[in-house]
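This is the structure I have questions about; it appears just below.
Heads up, one of the protein chains got dropped from this complex, but the rest are sitting where they should.
Chains: A and B, in written order; residue numbering restarts at 1 for each.
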Amino acid sequence: MMFAVTIMAILVIMGIALARAFLGPTIYDRILAVNMFGTKTVLFIAVYGFLTERPDFLDIALVYALINFIGVIAVLKFVERYPPPTATSKD
Amino acid sequence: MEIIIDGLSWICLLIGCGLGLSGAIGIFRFKEFYTRMHAASVTDTLCVFFIAAGMILQSGFNLVSVKLIFVVALLWLTGPVASHALVRAAYQTGLKPKLGITRKQSSLRGKSST
Partner (left out) sequence: MLVLTTIAIVRLRSLFAIVMLSGIYSLLSANIFVILDAVDVAFTEAAVGAGISTVLMLATIGITGYEMKPRSKKRRYVPLLVVTVTGAVLVYGMMDMPGFTDSTAPIHQHVAPRYIIDSPHEIGIPNMVTAVLASYRGYDTMGEVIVVFAALVGVLSLIGVRVPKVAPNYIEPPARPILQVMAKFMIPFIILFALYVQFHGDFGPGGGFQAGVIFSVAIILYTLTFSQYDGMRLVPPKVLKILAAAGVLIYGGTGVWTMLRGGSFLNYSVLGETSVAGQHLGILLIEFGVGLTVATAMMLLFFAFVSRGEKNL
């Protein structure tokens, strides 16, 4: 029961983050949304393991946390090296 | 005993969900990038902690809880660093924050208050 509530909340959060990723005026908003989405995915997998009472999927959650970080760092490094033409436009 | 643990994990999970939702609302409603960034990064950290704490209370101390602690540690290490790098990249590529007052005014105000 408690995990079902948590899963619902996480899904709502993921939906909102997705909306921000679609709308996001600047690319940084999109990166932020993707980052948040990744964090919530980690939580989702962990909580889902508990919900189905097979909490041994946490390896995947670890990989996600790792991959998400690498992805964001790669994106940022890329943005710093090739400054996007749209970044300087209005917010 | 079980009731206490259940109650505690309910509280932890609900706090975590509340924090996560507030972060999501913040990321959606705020007007400007830096405020959104602030909302998302601050709430994310505690949200992860509380939800994982709720799950650890439910699982007891075994391999699962150790892995959960690893997840929390990893997210706590990477989350703030990613936020820092994001803001830094945004600032350096010319996305300036909208300040209500300029820097000079704020430093003057700080002096007058002391």
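Quick note on the criterion: contacts are C-beta pairs under 8 Å (C-beta built on N, C-alpha and C of every residue); 3 or more make two chains touch, one makes a residue touch a chain.
Worth saying up front: this structure is predicted, and the values here are computed from it rather than measured.
In the full complex, chain A touches the hidden chain at residues 14-15, 18, 21-22, 24, 27, 30-31, 33-34, 37-38, 41, 44-45, 48, 56-57, 59-60, 62-64, 66-68, 70-71, 73-75, 77-78, 81-82, 84-86.
Interface residues of chain B facing the missing partner chain: 77-78, 81, 84-85, 88.
Throughout what follows, only the chains that are shown with their structure count from here on.
Averaging C-alpha coordinates per chain places the centre of chain A 13 Å away from that of chain B. Chain A meets chain B in the complex at residues 2-3, 5-6, 9-10, 12-13, 16-17, 19-20, 26, 28-29, 31-33, 35-36, 39-40, 42-43, 46-47, 50, 55-56, 58-59, 61-62, 65-66, 68-69, 72-73, 76, 79-80, 83-84, 87-88, 91.
Considering their complex, residues 6, 9-10, 13-14, 16-17, 20-21, 23-25, 27-28, 31-33, 36-37, 40, 44, 47-48, 51-52, 54-55, 58-59, 64, 67-68, 70-71, 74-75, 78-79, 81-83, 85-86, 88-90, 92-95, 98 of chain B touch chain A.
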